[in-house]
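This report refers to the structure that appears directly beneath it.
Apart from one protein chain that is not included, each protein chain of the complex appears where it belongs.
Coming up: chain A.
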Amino acid sequence: MLSVHEVTGGYAGAPVVKNISFEVEKGELFGILGPNGSGKTTILKMLSGILPHKSGDILIKGRNLSQYTPKELAKIIAVLPQHSSQAFSYTVKETVSLGRYAHQKGWFQSWSSEDEEAVNRVMEQTGISHFHDYDIQQLSGGERQRVFLAQALAQEPEVLLLDEPTNHLDLSYQKELLDLLSVWSKDCGLTVISIFHDLNLAGLYCDRLLLLENGEVNINHVPNEVLKEGRIREVYRTKIEKLPHPRVPAPQMVLLPERPKAESRFLNRINPANLEAREDLLVIRSPFPLKTMSSGVTGSGTGWNRIFLNRHVSKNYDCSDHRAEMAEFIREIGFEPGETVGMMTAVYVEDHSSKFYEEENFSVYVAVTAGIGNAVDASKSEAHSYHLSPGTINTWIFVNGNLTEEAFIQCIMTATEAKTKALFDQKVKDAVTGTIATGTSTDSILIAATQQGESLEYAGTITPLGKVIGTGVYECTVEAIKNSQRRIKK
């Protein structure tokens, strides 16, 4: 559809764009990325025929760009610029109708029924029909952008060029516009070439991305290849980190803000002094949010949380809507569920066991409550019927260190193995199968890390962190089991 071959050019003086080549197929959604001044807009201006190029060829449908008359070109390529100026108050319909200019023939350039249909159709598609007789100057930025999009579409182009189309649009319009573009490119074969500032949007919607650096092509590939952490860091010269999108297989980039030095005062640690044992409730309050991975009732999954609760509930606790009830409870005692990891247990919380381990470069605080009423042997759990009851072994591990994602997962593995060993040594039995239990049916775990100080990459059983967690969880679990058993015997 469109091919750019060794094109060099720009404004007077040094060329902005140097020796660039790429091709765009029909129906593709092609994104152009690059830092400010990398030549994105220059390329777009060359493609639309506004700016002549110094050397190289731009072929559109196999024909050289310079061989097209402005009218012929306008029937193939339409452009939605970043800003559209409007000096006078034309109505929306007058503005959109201008897009038909290239299609009108003859001296009088009369308005045909075809023109009328095309204009009505694009106004319908862009959702602006209901204000067709408004002045464009009365409209909001987002509405105006849609009017100019309709104007471009009224040209019935085969290629649509966009310069940062989502600039000035709020989130819902951004999504709406890009959804529309993606539908048109897939269903109607419209070729879309768009400049993006937002790498994440580009990654979500584009079939292919062209990354420019100083007027040259850095890479031209699928989003997963282009949006690599190292490459983006280098080209944009900034700290970013890459995450998977929760729903769509597209990479997402996040910025890492430079923390002001003053925040090092937060180089606090979580230690036994942070633990408050209230009646029926264990609370740890952190002065700053900790990165957590947990399976609690509230705040489960990964996140950042500041408050950690382990709440005693009676054996007869109604589990039908335990999440809502727990959130309500958290609010009642004056905390915010959005920054809280909350767990439940049938065990009395004063039977908990906690220990603090100080290592050379990091420290770990472990707290466990353990009841073994509904102990289960995981290898024989087939024999159990599923029912939800308050968790009985709740393990908390606070690490004063900077953990990788991998280390978080290994923490959970190591802690689980240590817990299982504790049950084994205490000869806790699965009541149904009569074999040694590996845990209980509703255990929960929390790993919370300050993400400051020493970087801890791994937490396998024989790593420095793993060793502490293994010992700590084992010791605390044994002690907690003993504590609760003692109460039952009484």
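One rule holds in what follows: a residue touches a chain if its C-beta (ideal position, glycine included) is under 8 Å from a C-beta of that chain, and two chains touch if they have at least 3 such contacts; residues count from 1.
To be clear about the criterion, contacts and distances are computed from a predicted model.
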Per UniProt, the name of the complex member that is left out, chosen from "Corrinoid ABC transporter permease", "Xanthine dehydrogenase molybdopterin binding subunit", "Copper oxidase" or "3-oxoacyl-ACP synthase": "Corrinoid ABC transporter permease"
Residue touching the undisplayed chain, where the options are A:22, A:101 or A:288: A:101
From A:21, A:64 or A:89, residue that would touch the chain that is not displayed: A:89
Residue of A:21, A:112 or A:224 in touch with the missing chain, whole complex considered: A:112
Of A:36, A:69 or A:172, the residue in touch with the unshown chain: A:69
Where the missing chain touches chain A, by residue: 48-50, 69-75, 77-79, 81, 84-91, 94-95, 98-99, 101-102, 104, 107, 109, 111-113, 116-117, 151-152, 155
